[in-house]
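Just one protein chain is left out here, and the rest sit where they should.
Chain naming follows the written order as A, B and C, and within any one chain the residues start at number 1.
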């Protein structure tokens, strides 16, 4: 990742693609800032895990994916699902617990899913999306399509047995799954060195005979290229890939956590690597972005976010009784058949 | 492990030690043959997983341990617990479900434990003894003794998340635990290649920064030396070690399984490597064993086994009601305090 | 009608459903030939359908359960085998937090059509970690369905239904039932979830029994019949959905209720039945509600101790007699 390379005009990405990435990163950051604001104002409840600082990872990743590819995400999933195609307004509606939310207000921030776009679920349980993505990849292979499945997860998740089992199965089955570890150096309050001694994830993944690399997670283009290669491999039937994207969480674990355990200097240092600022610099250097366009993007995003909030606020509040629905396909929550014929046919 | 080395008279092991190893391996094989006989005769119930072929691993390992060291074992644990100090007669009594069995007939073959000798349990659940051993090692460190904890487990167990978590914790905590994987090339009916693709356990363990090596599990001296080194490291506070002992199960998964999935040639090949035959050859070559002594050993063992069976047969059959005891220390199974004072003091 | 074993009935269900719907596939440890699974239910299937549809997994319960969930979410219909119900605890997170809840958390978007087959129960000196009856753990979790067939006929019909349902099903077999035989028609059939089967009509006491204890209850019924006591044996077949109406109707007729299962009494399924009846049929009850369940202890190894805690016909018959004599 030498400096020169980074400054060179990419030949594999068009201006439109690069601007779309830039816009998406800005959108995610804006989304989370706005969510934080209304969370602190008491309009949004539950937990809010922000991915501010990490935007390059999901944006770079999903820029290499098709709509029919799958992703699984985590508690810190706003960036992942926005990158894969979620709309701001329906996300806000979900955070507001409204009927127009992706999950009709039943899921909230940690459980956003949009099956129509291959977003098969964020997850409140650390690491549990990983084997699910392997299963999606198995399903792809069995159905004979050329989709791929991507699993996003954090550094902390790599200490879970589920991570290990998932990598091992993917390696054995050689299914089209891409493991994208967003190593933001913290698992809640615990630094990476508490999750693994001298943790080298590339080595770990390679011990399963899975091709692996570590990329600069603060460089959206680097992430894109790494995932692009993995996608090619997966689509051509060459099995799984592991990618560690080194990144940083600019905030505490969730809104409300001051992050007292993150050294000031470390924070400073990483803020200097901000992926959005970096891409802005590059785009300007390459003549792809003027101040005016940049401002326009900011304005557009601001409008989109404000519209989103309005949309959420005015979305119908679910009937409380709605809590009882959607437990089963065929039965109500008390086990009474929902349709006569559906029970066994 | 070149041939020459193997033939050289070991300077680190006395004749007595070597004969003790030989005797123990014979004892284990005899024990299991006898157990099989009475199992097939219907005197012993439950499951019987024989370790015939693998004797060098536990014997080599436990020869490097002290009585106050800990082991955890598996469903295939007869060899492990006999090596650590269990007596034949009380083992048979357990297999017969009698009062004098190590577990008073409540555990059976898969759950033999003798806390007085650091045998903190065989285990019917694949891989679950591994983190338990790490906890024993943590306890050693906290109590400030120089004991070590050894976890025996199979190749199949390495596919479980629990294995991964245990190695990771041991590496982080640098506790005195030794992981001894008895890689007998099968996990029930599945060959090692079904548990891990191109599985290289040394590499896997090293990815946790745990010193690791693979030894010939059909060579008791090699196993002993490897464990001895690991024990030294552990006792001097240098943390965990991983040892893969390559071995083979001469029989099916349990008594009753014909092992149809094990290729004949493979079986043949491994039988030629029989550790007991090998050590006998060596002992004779070194002048440590005469045919007469060898016969004497066989006779003694036969007698010990027969006595053990008699002991088991004549041991008191537990009262059926005894099934209700030993659930809690402080309460009976219905929750009634067993002693007034014990509940909260 | 022809008689086949419970094992054969299950295998037929798998074969028929795999033939009917190519999205159905099997996943589990040691399920392929020549071993063909611990209790031989899947023996022969990999030879028919190939190892692409009878997928052997390493010992990774968490991993393959998650993989089954992922496959189910994306258009496949996995049928997973846990060799022993005791091992489901390894995958409890995926079962409880994922399989059971994804549909709800996604606001009804997702379907999770996966069947988790497993077997439990004592009776073979398998000891504490290979003989549990922990159906209550699944029964308590919103989002899961739980089936426990007691006969070959029910096993086949319920398994076929389980595979066709779009909800996650915990399908619990019993190790001692595999060799039991029963009438199973040649023609295709399915059995709806949530419909109890009155295995025997009676008038003096309702006995709700599950899985293995249905057989014991039927034996008890024979014994009691000779004494002039007539019990009605109700097999709910699915613990959830539960056909409480059939149970309540029966209690209204008999005025007495005994519930029996192999699982430990404390917090078991019988408690739920008792609680529902103590609410819904309170005025019809003439006697205290009885449970004949295993004592709440782990399963001991020795056969005589294991026998002691197992449910048999005499335990059921004794309690019924007492109940009828008013001797409780």
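The rule is simple: contacts are C-beta pairs under 8 Å (C-beta built on N, C-alpha and C of every residue); 3 or more make two chains touch, one makes a residue touch a chain.
No experiment lies behind these values; they were computed from the predicted model shown.
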Residue among B:45, B:77 or B:105 touching the omitted chain: B:105
Chain not shown: contacting residue from C:79, C:127 or C:247: C:127
Residue of B:131, B:217 or B:240 touching the missing chain in the full complex: B:131
Interface with the undisplayed chain - residues on subunit A: 45-47, 94, 97-98, 103, 105-108, 110-111, 123-127, 156-157, 159-162, 187-190, 194-196, 257, 260-261, 317-318, 320-324, 327, 333-334
In subunit C, positions touching the absent partner: 86-87, 89-90, 92-93, 95-97, 100-101, 104-105, 127-129, 134, 136-137, 139-143, 240, 263-264, 266-272, 274-275, 277-280, 282-283, 285, 287-291, 296-298, 300, 328
Missing-chain contacts mapped onto subunit B: 70, 72, 101-107, 111, 113-115, 120-121, 123-125, 128, 130-140, 142-143, 149, 161-162, 165-166, 168-169, 172-173, 325-331, 333-337, 343-345
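In the analysis below, only the chains that are shown with their structure count from here on.
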Two chains joined by the most C-beta pairs in contact, as defined above: A-C
CA centroid of subunit B to CA centroid of subunit C, Å: 36
Inter-chain centre distance, subunit A versus subunit C - centres from mean C-alpha coordinates, in Å: 40
Between subunit B and subunit A, distance of the C-alpha-averaged centres to the nearest whole Å: 45
Subunit A residues counted as touching two or more neighbouring chains: 161-162, 165, 168, 172
Multi-chain contact residues (two or more partners), subunit C: 58, 60, 62-63
